[in-house]
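One protein chain omitted, others in place.
The first chain written gets the first letter, and so on, giving A and B; residue counts start at 1 in each chain.
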Amino acid sequence: MKEKHEKIGKIILWIVLAVVAVIQMFPLIWLVDFSLGSSNEMFTNGLLIIPKKIRWDNYVKAFVDGNFLHYLRNSVLINTLAVILVIFISIMAAFACQRMKWKLRGFVGTLLVIGMMIPIHATLLPNYKIYSNLHLTDTIWALLIPYVAFSMPQGMFLMTGFIQSLPKELEEAAVMDGCGIYRIVFQIVTPLLKPSIATVAIMTFLNNWNEFMMASTYLSTPTWKTLPFSVLEFTGEYSSNYAVQFAVMALTAAPAVIVYVILNKHITKGVAMGAVKG
Amino acid sequence: MKKLYSNKPVIFSLILPGVLVFLFAVLAPICLSVYYGFTDYTGMGEAHLVGFENYIKLFGDHAFGRSLRNSLLLAIGFICIQHPLAIIVAAVLDKLQGKAEGIFRCIYFIPNVISVAVIAYLWKFIYNPDFGLLNNVLKAFGHPGQVNWLSQQNAIWSVLIVLIWHGFGWGMLIYYTGIKNIDPVLYEAASIDGAGWWTTFFRITLPLMKPVIQINVTMAVISALKQMETVYLLTNGGPNNSTQFAANYLYQQAFKAFQYGYGNAIGVVFILICILATVALNRIFKEKQEA
Partner (left out) sequence: MKKKVIATLLTVAMTASMLAGCGSEKGSIQDSGNAQNQPAEEESAAASADDADEAGEVTIKLFSNLPDRKNGQGLVEQTIIDEYMAANANVTIEVEALDEEAYKTKFKAYAMDGMPDVVSIWGQPSFLDEVLDAGVLAELNEEDYADYGFIAGSLDGFKKNGKLYGLPRNTDIMLFYYNQKMFEDNGWEVPASYEDLMTLCADIKAAGFTPVAMDGGDGWPMACFLTDILVQVAGINYADIVSNAVATGDFSAPEIKQATQILVNSADAGMFQIGYDSQDYGTTMNLFTNGQAAMYCMGSWDCSMALNEDIAPEIRENIRAFTMPVVEGGKGGANDIAAWNGGGYAVSADSKVRDEAVKFLNYMYQPDKLSKYGWENGVGLSAQDQTPYLTGSETELQKQVMEILRNASSISGTPINDCGPSAFKTAVETEIQGVSNGSTSVEDFLAAIGAACK
């Protein structure tokens, strides 16, 4: 009797999980499926199609006219720089506010973390004005500065927590050995923070990789445009060809999905750690 | 040690980059916003100070009221639909052992790593009344499948569905981690007492997840307030402002309607609301904990 119950329970459990998985994945499968057909094949009543002829040329068009490689390179470059800067700045500031002894440390620490509450889009208008006055629009700085600024509070918050939980003895020993503060921060503390650095890096990457509002406001030429622009620009150009639009969407989504699937375990761990603490 | 740790120049050099970034990219734009919020600046030409005129106008602006109401709806939707689903799925997933567990977790999270630009356009197609996926699904079940998903009445719910779908993996993952952190001894004890799955879920899992739920609820409210990207591409606030959100509205007012000053006034109020909401939620949860 009990065994039977357990079996039914297992089946229900699997059904629930499978249904959720289908809901999460089906739109994406639909996307890829139709991206391989021709535009006319969209107008069917079926859920999926078997393309009459697999149209890889949709992807060729998407790759070339979507400026894919160039935008991908920009995205990777800008995000990597942002991640590095966020990590450095937040480790330094978190160490100073957590370990060092000075009057305003609590105040400055809170101030830097308070940025988390500020809605990023409220700064679109004034930042546009500032950047254009300083001739920063359409440069890499126009993206790098806000990306760093709005990921820093979170990085700072997480780092403060992690540094707090580090034992002080190591640092004390280092001081005995005659280490300076900079060496303590970068050679003793930073290596100990490895898992937290990974967390901050992943969170920052996820935050900024898909950002396009600021990019489309502050940038005008393709020089520094990021991956979302493949989609944003393409749909206007190919408004009459749905299949090619689908191809460009699938292509744009691909890098992040592939990287995620490969690094799945690490990313999951990083996000979980960051999110639960944050 | 003490001397080393209170060396002013060193401290200064460590915090300088962070403070600079904060001043330049967060504080300065907010100050500029406050200033322009008091002007009739159109975005070009000269700005004139007009006192509180923009704020008075904002008070009677239906579209702004609508965007706050939409944020509230969204937050309720997150809390009442997304989160319960996420907790249940997380609890179910926790029962599963081995490889399948990882695979499901991976699948659930995938939409999260895809750009909002792709998500919004994809859902535009899914909602298309003529050849969209949703109406085709309805047709497969014998429904006429002529639903107008983005009509004035439906649009806000359709937006909510997209956001729930997109953010589901994230919420699930956090709850999942929370559940994993629960001491297994408690479950063993419950099982010895003969408690079933539901009893265990309600008596042990949920109460112990309280802090995680509180964090997630706070995040849900904040992200409902901050919503912009999905709406910007999916409906741009339409039809007739029915899916308007504060961030999108201030953007439209400043760059479309030539009311840069007014847009900034909206921005200032928007920031205040976000800060107040965060502080209020923290306070509510803190009091509850104490009680």
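We take it that a residue touches a chain if its C-beta (ideal position, glycine included) is under 8 Å from a C-beta of that chain, and two chains touch if they have at least 3 such contacts.
Bear in mind that the values here come from a model prediction, so they are computed numbers and not experimental data.
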Using the definition of touch stated at the top, determine which of B:Y55, B:F258 or B:F285 touches the missing chain.
-> B:F258
Among B:I107, B:L150, B:M172 or B:L281, contact with the omitted chain is made only by B:L150
In the whole complex, of B:G45, B:G98, B:G142 or B:P184, the residue touching the missing chain would be B:G45
Consider the whole complex, including the chain that is not shown, and state which of A:Y128, A:Y147, A:F162 or A:W209 touches that chain.
-> A:Y128
For subunit B, which residues touch the unseen chain?
-> 27-28, 30-32, 34-35, 38-39, 42-47, 49, 63, 124, 127-130, 146, 148-153, 155, 235-242, 251-260, 275, 279, 283
Tell me where the left-out chain touches subunit A, residue by residue.
-> 40, 43, 106-107, 110-111, 114, 128-129, 132-133, 216-217, 220-221, 233, 235-242
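Assume only the chains that are shown with their structure count from here on.
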Where subunit A and subunit B are represented by their mean Cα positions, the distance between them in whole Å = 15
Touching residues (chain side subunit B, partner subunit A) in the complex = 1-2, 4-8, 10-11, 14-15, 17-19, 21-22, 24-26, 28-30, 32-33, 36, 85, 88-89, 92-93, 95-96, 100, 102, 104-118, 121-123, 125-126, 130-131, 133, 136-137, 139-140, 165, 168-170, 173-174, 176-178, 181, 197, 212, 215, 222, 225-226, 228-229, 232, 246-247, 250-251, 254, 260, 263-264, 267-268, 270-271, 274-275, 278
Contact footprint of subunit B on subunit A as seen in their complex | 9, 13, 16-17, 20-21, 23-28, 30-31, 42-47, 88-90, 92-93, 95-97, 99-102, 108, 111-112, 115, 117-127, 129-130, 145-146, 148-150, 152, 156, 172, 175, 180-182, 185, 206, 209-210, 212-213, 227-228, 231-232, 235, 242, 245-246, 249, 252-253, 256-257, 259-261, 264-265, 268, 271-273, 275-276, 278
